[in-house]
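One chain of protein is taken out of this complex; the other chains stay put.
Right after this comes chain A.
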């Protein structure tokens, strides 16, 4: 990447105090050893899986982390190189493919590829799965305090609970929604009966109006703190990711709270985010990378992640190793009827991004 860009990014990092955001050079200090560089979501692989993989490949697995796709793309755009495997979500894969940043997979090195549920293959982002193999998925849904909502007689299977003032009145200040332009708009669009990828400006305005009307009842926009706040009882409803809700439910249970945290996918449908493993062109060890991908496609290894964080699992062979409580959870493994109403987010072009950003600023300021 050219140096002005790097310099520019460094400045941005400085200005934004983003201490953890500096471009990495994962190669530094690791020369001469067998190292696989993985660029992964925070807490997105079980430690015991890492240990077993390192043993089997006689190599080290070095991980860098990101908290969302945009951050990952921004770091790559700023010149971060040397990652063998990345685990982006569908729309980011689309971007990476169109940028020509990915290396095609060699399926002959991935015998475990057949374990993947065909329902999660051959997506619009990567027809024929030339570049990507599904790793795990999450749903954007509603987590809630079960006892409290029962007591208040509120529904839990519809987006109406976070958008309709008649329900919100009873839970004012006890609700948070995701601090993400695309996710919140998607929820509003779904509630209005549109597609999450609808780009009609009038529909966007309608969704924004819905959000502005509901906003006074919300406590905050939150991307992570809702996990803790739900688990300690400060929040009663949160719009968030299924694996975070799993965490919140577990935390509430472990600390012996008098309530349970439950979560469900609204009947109007929701955003499905499938994270897939891809090979980055700048990676130096495609051999180890294929070895890693095949290892993660093994049912037992794949199940460990689901058992750890409650992520959805597209691996059919993994189901037998998943804890029964998780495997029977409809919010993590939705039934076919609901799957039909789930949608994956597609990337917006730059003009749409700017428009959405203005709408978002307006939402935030009102």
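As a working rule, a contact is a pair of C-beta atoms (placed from the backbone, for glycine too) under 8 Å apart; a residue touches a chain by one contact, two chains touch by 3 or more; residues count from 1.
In this text, contacts and distances are computed from a predicted model.
One chain of the assembly is not displayed; among "Spermidine/putrescine transport system permease protein", "PPM-type phosphatase domain-containing protein", "Amino acid ABC transporter membrane protein 1 (PAAT family)" or "TonB-dependent receptor", its UniProt protein name is "Spermidine/putrescine transport system permease protein".
Shown as candidates are A:62, A:145, A:181 or A:276; the residue that touches the absent chain is A:181. Contact with the chain that does not appear here is found for just one residue of A:71, A:251 or A:343, A:71.
The chain not shown here is touched by just one of A:51, A:152 or A:220, and that residue is A:220.
Contact between chain A and the absent chain runs through residues 4-5, 7-8, 11-12, 15-17, 68, 70-71, 73-74, 77, 95, 98-99, 173, 179-181, 215-216, 218-221, 225, 229, 232-234, 349-350, 353-354, 356-358, 360-362, 364-366.
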